[in-house]
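What you see is the complex with one protein chain gone and the rest in place.
And then chain A:
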Amino acid sequence: MLKVNGQQIAYHDGMTVTDVIRAMKFNFPLLIVKVDGVYVPRDEYSNRQVPDGSEVEIIHLISGG
C-alpha cells in the first residue's frame, strides 16, 4: 500500500511516480511531488520508483482564472 495525500492506494511492483499520479487520476500539470518527504523533479516522474509503504504528497498548485 501507499499513502497518497493521506489516502491509501494499492501498490504494485515497479510503481513509478507517473503510475501513482495515474492511479490517483490526477491530470493537473502544476504539481509538487514528494516521496517520503523527498522532492521528485518533474522529468523524473516516469523513472522514479516509489517504494512500497511510502508516503507520497502530490501538491496541486493553482492556475486558471
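The rule is simple: a contact is a pair of C-beta atoms (placed from the backbone, for glycine too) under 8 Å apart; a residue touches a chain by one contact, two chains touch by 3 or more; residues count from 1.
Here is the rule we use: contacts and distances are computed from a predicted model.
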item: Undisplayed chain, where the name is taken from the UniProt record, one of "Cytochrome C nitrite reductase", "Aerobic carbon-monoxide dehydrogenase large subunit", "Tungsten-containing aldehyde:ferredoxin oxidoreductase" or "Carbohydrate ABC transporter ATP-binding protein (CUT1 family)"; value: "Tungsten-containing aldehyde:ferredoxin oxidoreductase"
item: Chain A, residues in touch with the chain not shown (by the definition above); value: 5-6, 25-30, 32, 34, 39, 41-42, 57, 59-65
